[in-house]
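Down below is the structure, laid out as structure tokens.
Partial view: only certain chains, each at its native spot in the assembly.
Residue numbering begins at 1 within each chain, and the chains themselves are lettered A and B in the order written.
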Amino acid sequence: MKLRNPPVNSLSLELLTELVIGLEKLENDKTFRGVILTSDRPGVFSAGLDLTEMCGRNPAHYAEYWKAVQELWLRLYPSSLVLVAAINGASPAGGCLMSLTCDYRVLADNPKYVIGLNETLLGIVAPFWFRDSLVNTIGHRASERALQLGLLFSPAEALQVGMVDKVVPEDQVQSTALSVMSRWMAIPDHARQLTKIMMRKATVDHMIKQREADLQNFVNFISRDSIQKSLQVYLEKLKQKKG
Amino acid sequence: MKLRNPPVNSLSLELLTELVIGLEKLENDKTFRGVILTSDRPGVFSAGLDLTEMCGRNPAHYAEYWKAVQELWLRLYPSSLVLVAAINGASPAGGCLMSLTCDYRVLADNPKYVIGLNETLLGIVAPFWFRDSLVNTIGHRASERALQLGLLFSPAEALQVGMVDKVVPEDQVQSTALSVMSRWMAIPDHARQLTKIMMRKATVDHMIKQREADLQNFVNFISRDSIQKSLQVYLEKLKQKKG
């Protein structure tokens, strides 16, 4: 599955919807047992959530957008498919979150390909299910530090902290992901799926229980003048960088 | 305490019952403060649960057997004794579980002495209290990967992931276990026991609460035709290997 939304694979409402529908189809098609998540455009895996969907719109739009983000996570995290992330570019925020839902993460060894949940740098807060995905991967202490500081890890740091499972030269990301996939495919599917659910069910159940509250919380938070302002400042900076 | 059930120290119903009774006696005898768990037959610590008890029998037998497995864990995991595992052989599945209940694990440095919860390789699923014992030892992420892939770790890998605490040359396993034991014995017993219970109580309480459901779940799962079939195939392979 190749992420494609030029220029930086932002998770626009449209892309999110496509991803959710695509994943649903693959889950229901018994001929598919695994998916490699990668980017169509080496250099950026995904820039994460699309700030233009979260800035200068109305609350109804924010709600619709956030529901789609929740849906994607709920589709990915407990997926019965084997998910391997072939991370061939930078992977901040939502891009990192997608990686964290996978069963295995391969990252290209390029110092520009940073990965992390950097929400605080934008003045916003990663929701609790981003936190849970991270804590389940790198533990409580490393998460506390990474989330507060909005750390973006280099490949070497990401490997050391456990944010990714393997770092390989850039031209070997896809082949490594494929060989990882065949390793996971060798396990009896039913036993592997039940085991995966056993590991992730509590986290998913907690999210589902808090889903509505999380939605309200997001809409209220993002609608605040102060947050809108800091997002606008951030977007302006991004534009100037490109200009 | 030396495990002895030739040829591979499978945890037969008989051995389980003996272990539980033996441990109960030691717990109640105030002259005993610690136990070193090891194998009478270097080469195999324990091959784990006895597949012949789980294959081709009736549901009542499966229930009786599973109760005995639960009993052993409930006796070992919150034991007031200091438990040190002197792992002098391969230690898959139930053998690994017994090690995980100990306070300290010493493994002989022999590449054949692998250790891990490899249930998925047999098409079955480690129950939640196997998972909890593992997560408490090596953390969530490493457990997720190890349990899904049914990983059997070499001594070097086991040390690195935290599955064991020390790897020593084969002829030093017993002496190392003894010196570890005397280190733990130096701590005031009452304070140490209360501290151990504080660390393990939540896990034990959760298991006790789910005990009946877990029993039903096991009997239903293991009675399925598909599971019986895959166990038979596995047993056939084992026989041919030996033959």
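Going forward, a residue touches a chain if its C-beta (ideal position, glycine included) is under 8 Å from a C-beta of that chain, and two chains touch if they have at least 3 such contacts.
Computed from a predicted structure; not experimentally measured.
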Query: When 2 copies appear, how many make the full set?
result: 3
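The definition used in the following text is that only the chains that are shown with their structure count from here on.
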- request: Between chain A and chain B, tell me the centre distance in angstrom, where each centre is the average of that chain's C-alpha atoms.
  value: 36
Query: Which of the residues in chain A come into contact with chain B in the complex?
result: 103-104, 135-139, 162, 165, 183-184, 187-188, 190-192, 194-196, 198-200
- line: Per the touch rule above, chain B residues touching chain A in the complex are 119-126, 128, 131, 139-141, 143-145, 147-150, 226, 230
